[in-house]
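Missing here: one protein chain of the complex. Every other protein chain is in place.
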Amino acid sequence: MNILPVLTQQLASAVSAVALAQGPDPTGEITLAADPSAAVNFVWVLVAIALVFFMQAGFALVEAGFARAKNVVNIITKNFMDFCIGGLAFWGFGFALMFGGSAAASGLAVGNSIIGLSGFFLTGDAYDVNTVLLWLFQMVFAATAATIVSGSMSERTKITGYMAYSFLVTALIYPIYGHWVWGGGWLANLPFGVGAVDFAGSGVVHALGGMLALVGAKIVGPRMGKFNADGTANVIPGHNMVYVMLGTFILFFGWFGFNAGSTLAATDLRISVIAVNTFLAGVAGAVMALYIGLIRTGKADLTLACNGSLAGLVAVTAPCAFIAPWAAVVIGAVAGVILLVSVDFVERILKVDDPVGAVSVHGINGLWGLLAVGIFADGTYGGVRGLIAGNGGQLIAQIISMVAVVVWALVAGFILFSLIKRTMGLRASQEEEIKGLDITEHGLEAYPADAPVKVATATGDAS
Amino acid sequence: MNILPVLTQQLASAVSAVALAQGPDPTGEITLAADPSAAVNFVWVLVAIALVFFMQAGFALVEAGFARAKNVVNIITKNFMDFCIGGLAFWGFGFALMFGGSAAASGLAVGNSIIGLSGFFLTGDAYDVNTVLLWLFQMVFAATAATIVSGSMSERTKITGYMAYSFLVTALIYPIYGHWVWGGGWLANLPFGVGAVDFAGSGVVHALGGMLALVGAKIVGPRMGKFNADGTANVIPGHNMVYVMLGTFILFFGWFGFNAGSTLAATDLRISVIAVNTFLAGVAGAVMALYIGLIRTGKADLTLACNGSLAGLVAVTAPCAFIAPWAAVVIGAVAGVILLVSVDFVERILKVDDPVGAVSVHGINGLWGLLAVGIFADGTYGGVRGLIAGNGGQLIAQIISMVAVVVWALVAGFILFSLIKRTMGLRASQEEEIKGLDITEHGLEAYPADAPVKVATATGDAS
Partner (left out) sequence: MNILPVLTQQLASAVSAVALAQGPDPTGEITLAADPSAAVNFVWVLVAIALVFFMQAGFALVEAGFARAKNVVNIITKNFMDFCIGGLAFWGFGFALMFGGSAAASGLAVGNSIIGLSGFFLTGDAYDVNTVLLWLFQMVFAATAATIVSGSMSERTKITGYMAYSFLVTALIYPIYGHWVWGGGWLANLPFGVGAVDFAGSGVVHALGGMLALVGAKIVGPRMGKFNADGTANVIPGHNMVYVMLGTFILFFGWFGFNAGSTLAATDLRISVIAVNTFLAGVAGAVMALYIGLIRTGKADLTLACNGSLAGLVAVTAPCAFIAPWAAVVIGAVAGVILLVSVDFVERILKVDDPVGAVSVHGINGLWGLLAVGIFADGTYGGVRGLIAGNGGQLIAQIISMVAVVVWALVAGFILFSLIKRTMGLRASQEEEIKGLDITEHGLEAYPADAPVKVATATGDAS
């Protein structure tokens, strides 16, 4: 059995060894001469980058839809600024800490099993067509992890505190766990199975983001009016379900790039299986969550369908390359159930106010995705074999990786949010929260003045 | 003249015969070794898949915009759930019924000229990179056909009935006509021209969906207040024209994948001509419809521009590969005119209430697209020659295909919708319709509580 981590192999194969030996290649001529299929691989990765980038808009819309109108500018500004600030943070620091030492491309030679130490600011040997391609692909993944948190902390978190968080998570917290799994670090080299495996980031991106979302929401505290004195919770409805739906579609659309793009090569034709598994897990999660809700309450709850599909997508992100289509349906359907249980657990047991369900969608289902690799990997790809292929070792590696991401995210997140809370402040004042953050922090309203217009009853017979 | 159906040839060339002979190839290594250009072809098809998938969001937005606010959650839930349910239906059954016997890829050997019978659940020999790629591409097309119906039945159809419809149309009704044309069935092998030709689905997707939309809308009946006692119709305005516009843009965007992706191969450089023809027909339809409206009423009606562009896109979908750019302009312009005439006809003569114009956009213009192949195909591609290339035989094949899709859709649709009506029920109660389906069927409002906000007059001078 192959004990090299799968992704590191992929990185290695995506960059011709010949090209790598010749030093930085800023025009790509050396790379192309060494491997003419670099062209199609570059196209594939760039398309995936664009799709994953666009997921930022999806997150913004979902979170805006679930917020009240008075906090909409706040939440969309956070979603916009986190990738902007994170972009500079990952350019300067994050990428080097994550991929230094991986030798995945030019300029990434220095690092150890805990942390990377080369590639800062994409200068020197990192000014190379392969290195910058890898940077941008990883950049949009880092932005995804970072933006998950905004949802769980929605409607009561100060914009300045959130922007400080964005910088630090992208520069430091995300890259370190990422290095352990994708940068050739210790988790990738565990002596179980092929080492911990996370194909496209159920753990690196979603579980990490979801666990940070949990600790962030806990530290900032619930919104005013969310919990009653007796500990029971109230529903605080969002303001626009069309935004939730459109945002979910955009996320689903982007997920094709997120998962299938993670081969980093189109010459790896497994991309079609990955895309199919992604699709099937997403639809299975939606169907399961909606129908359970329908049976329970008699109502077809759109928000369950949306979050169910996202739960399935998150869960299949780690195993998508290693499993058969039927397993994707199972993983997605289970994710839909986990979602429903987890949302209850977070609200009723943990007493955490998570307005969009980020902890359950990304955190818990991200962990489920890591576990699912150890169960359903069928051995057809990358030598990864789970329980159904008669191998228990991979499951051990996956569980270690799950523990690592939970511990790392909770500890690092606790330190980070506590630090921000004590210095620049994390939570808006009661006055601001009542008035809405849009006016107080942004000087803008989402729907000013003569916005949508004539008065009518929502449930009436107008027209 | 070549009498093999064009699409079957394309399927054959998209999968190397060498690879096909070796049995299932779940990693793609055999396929790539046999044909290195598989990489670029996979990228092309996967990009097209993502784009066509995203069209679901376009349909949802257009239909939401044309609905009243009280029914918005209902219509977007339908648009979301139809592709989810359809995804499972097409995975389990639809694909096998449509492509079994086509021998287009591994695991699709069994079937006859009426129906396919292998590939169920993508198991066995169908766990192959080529087969699953074809599955996903066909899946998003099936979802497109299914979702057309939601528009024409908007604002009065029960969600549970609609979800049952979604399953059955994707598992059964769509695949059967699809098999006849794209799966090597009898229409593809007609002894006229090269057999019935429908490059990207004016007939298979749009005419079928549009005819189902017609029979569905007829059986469910008009919305309360649509028709007066004397048979004249009232305008029931939608609630958000921005959604209509954005949805149309998303559909147009996705259509590049829909049409140009239907080569299933980027090594077929005709893709550029297809994309150009798609674009030109769409813009010609919009210009024609808007300007005729402007001349008639003095108003520049955005909804005519949007539906005109969609009409042009639908019409060019069958002929897009076989015609020159000038013909695309003509086909699109004619589609804009057909749209206007058809909308009147459906409402005034057929007395059918179609809130979004789905019957006219997809149904009637889908038929026009099939016909246009027989007229404008210029013989430069796939040996398809229409009247302008001096060949009348193709026109006969096209007309037979038109008759087949109309008869099949109306008969199968009538049985399907009648069945649902008598068992689980198709139409919401009067009370529900008055109150709005969002509250009654979904327990949600699209714009709850403190949604868009200050009161002002739409036409006033606020700010």
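Going in written order, the chains are labelled A and B, and every chain counts its residues from 1.
Here is the rule we go by: a contact is a pair of C-beta atoms (placed from the backbone, for glycine too) under 8 Å apart; a residue touches a chain by one contact, two chains touch by 3 or more.
Just so it is clear, the structure is predicted and the values come from calculations on it, not from any experiment.
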Fill in the blank from the handout: Of the candidates B:W368, B:Y381 or B:F417, the residue in contact with the absent chain is B:Y381
Handout entry: Sole contact to the chain not displayed, among A:I115, A:V132 or A:V220
Key = A:V132
Completion exercise
Of the candidates B:L32, B:V140, B:L280 or B:A315, the residue in contact with the absent chain is B:L280
Completion exercise
Note that chain A touches the absent chain at residues 25-29, 31-32, 36, 38-40, 42-43, 45-47, 49-50, 53-54, 56-57, 60-61, 64, 68-70, 72-73, 76-77, 79-81, 83-85, 87-88, 91, 121-123, 127, 129-130, 132-133, 135-136, 139, 159-160, 163, 225, 236-237, 240, 243, 434-436, 439, 441-458, 460, 462-463
Fill in the blank from the handout: Across the whole complex, the chain not displayed is touched by chain B residues 37, 40-41, 43-44, 47, 51, 68-70, 237-242, 245-246, 248-250, 252-253, 256-257, 260, 266-273, 275-276, 279-280, 282-284, 286-287, 290, 294, 297, 299-303, 305-306, 309, 324-326, 329, 380-381, 445, 447-455, 458-463
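Everything below uses one rule, namely that only the chains that are shown with their structure count from here on.
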Fill in the blank from the handout: Rounded to the nearest Å, the gap between Cα centres of chain A and chain B is 32
